[in-house]
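Every protein chain of the complex appears in place save one, which is left out.
We just call them A and B in the order they show up, numbering each chain from 1.
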Amino acid sequence: MKQVFKRPATLKDVPFHFCPGCHHGLIHRLVAEAIDAYDLREKTICAASVGCSVFMYDYFAVDVCESPHGRAAAVATGIKRALPDRFVFTYQGDGDLAALGIAEGIHAAHRGEKFTIIFVNNAVYGMTGGQMAPTTLLGQTTTTSPFGREPQREGYPFRMAELMALAAGTAFSARVAVNNPKNLMQAKKVLKRAFEAQLNGEGFSFVEFLSSCPTNWKMSPEQANRRVGEEMARQFPLGIYKDISSEGGRPER
Amino acid sequence: MSSPKMELVNGNEAIARGAIAAGCKFYFGYPITPQNEIPEYLSKHLPEVGGTFIQAESEIASVNMLLGAGATGARAMTSSSSPGISLKQEGISYLAGSEIPGVIVNMSRSGPGLGGISPSQGDYFQATRGGGHGDYRTLVLAPFSVQENYDLTALAFDLADKYRNPVVILADALLGQMKEPIILRPVTPQSFDKSWALTGAKGRPPQFLKSLYLNEGDLTRHNWKLFQKYQQMKAEIRFETDLTDDARMVVVAFGSVARIIKTSIRMAREEGMQVGLFRPITLFPYPEEALFRLSQKVDHFFVVELNTGQMVEDVKLSVDKGARVDFYGRPPGSIPTPDDLLEEIRKVY
Partner (left out) sequence: MVDERGKVFLMPKLVFREERCKGCGLCVLACPKKCLEITKKLNNQGYPVAGLVDPDRCNGCALCAEMCPDLVIEVWK
């Protein structure tokens, strides 16, 4: 008998503090698996962010630098420029990347900084109790959009994978989900390609994970997973939005 | 032995050259008057020494790049002027809380708000009281000449590494724009333990740098630990006394004002006034003990600043309770001449 599924070495054996059904646990694991796959643990430095993922250093057995809210892409720039041969990634939520940190994220992409941003998009501010995020869906109610998001009142959601793909410095930009096994397996492949973009020195890489937040969506984990696959994926289509290694960089499904 | 070679150098450039001399390999900044010669010089010369220059998208981004580079143990610097330094305050608080070294240069201009571009000393409180949120301090060095721009910037990197703390150079537009002949002495950077740095967990357990402490008692202990460090920083106190031995009144001033005062007190002496100058060089930690000792012999102090009253508070806190403290504040707008300040000295002597 051999073990066909086990904890990746890069993930410490401690319980996650995340809510039941939250996708952070899955995304943490996928990132750790990819780090293991390329044997990167001892040369990885992570610029952590602020949100439900603030405790990265408790879970990942790599060096981690806490960053002020929204500034992880700037902190990662400092780290990668100082130690160019290390593997550097950020792990950011909606507020961190698309609100506070929008300038830092977009400028890192345009400078072609050779690190990877893992963007966890759950269309809401989780840690602070469910307020509207830049990626909150049209029609979605949150604690600060109690009547449902409407363009005239709250503006339009950000499509970060598309936005990052526009930057010439971006080598790879994609959007994935982990709400069912098929999407999860595709996400693993996409993540590996994003890591390769950094390892090969191609440029900036970006992976947006559509994610659930059962607690703040006021849904069960099952309902939340369905929303990711249906309502969210409609407004944020899954796919590869830029890949400089493939001809033409057509979005793939 | 030949006399040391002197070179006519712009004040901002002297700061950039002091950084390179001290082994600074990373600079992240954003343009703002009156300090643009710093990024401009470094954009050209930092690559020559194998360093990296980034003009970032904002002062916020650049202080956070400083945090990232500093976290790996590298010597890194950012510079700006008053409004941009306001933007950096959160980052500086994080540097202090996570104990990451870094050098931040403030070539002060006039405020508040957009203010103006003339020199001022209105950022004294911001620099010495922490500026950002939380209970922290930064070492603050206040040059008063282009030579000190060079020397104190070089020193700042050693102090930042020694204390694992951000260090602020507080100068102003005058010191940045003027040119003086200086000696560009070679600097031997000291080396310090950097086992705390984030370099990848090879051959050691993974480690992290953070300022978040949520468990009971942890943050209290951390804050007291930082407090103890700031007490230890008193070993770095620097100041200058000029003509204070027989003084009956001592002017207390820092930075560009102090150099103007040096001329004014000599003019005053010619008129028979026994006036001296006490010039703090470290604004934090403040040379309070030295000033107190001076106040045991001299009972009249005259504080002169380019603001409406900031360092005067530290002078009042430092001197003997029986000492008289007069104040002349000159908010930004025009630089006083030695005659202007001589007139003020006459009024209070």
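By our rule, contacts are C-beta pairs under 8 Å (C-beta built on N, C-alpha and C of every residue); 3 or more make two chains touch, one makes a residue touch a chain.
Being a predicted model, the structure only gives us computed values, none of them experimental.
Q: So there's a chain missing from this view; which of the remaining chains does it actually touch?
A: Hidden chain contacts in the full assembly come out as A.
Q: Need a quick check: the contact residues on subunit A for the chain that isn't drawn.
A: Touch with the absent chain occurs at residues 1-7, 11, 15-16, 18-26, 29, 180-181, 184-185, 214, 220-222, 225.
Quick note on the criterion: only the chains that are shown with their structure count from here on.
Q: As a quick test, compute the distance in whole Å between the mean CA positions of subunit A and subunit B.
A: 40
Q: Show which residues of subunit B lie in contact with subunit A when the two form their complex.
A: 25-26, 28, 52, 54, 56-58, 60-62, 64-72, 74, 76, 90-91, 94, 98, 198-203, 206-212
Q: Can you name the residues of subunit A that touch subunit B in the complex?
A: Result: residues 41-45, 47-48, 54, 57, 60-68, 71, 74-83, 86, 103-104, 107, 111 of subunit A touch subunit B.
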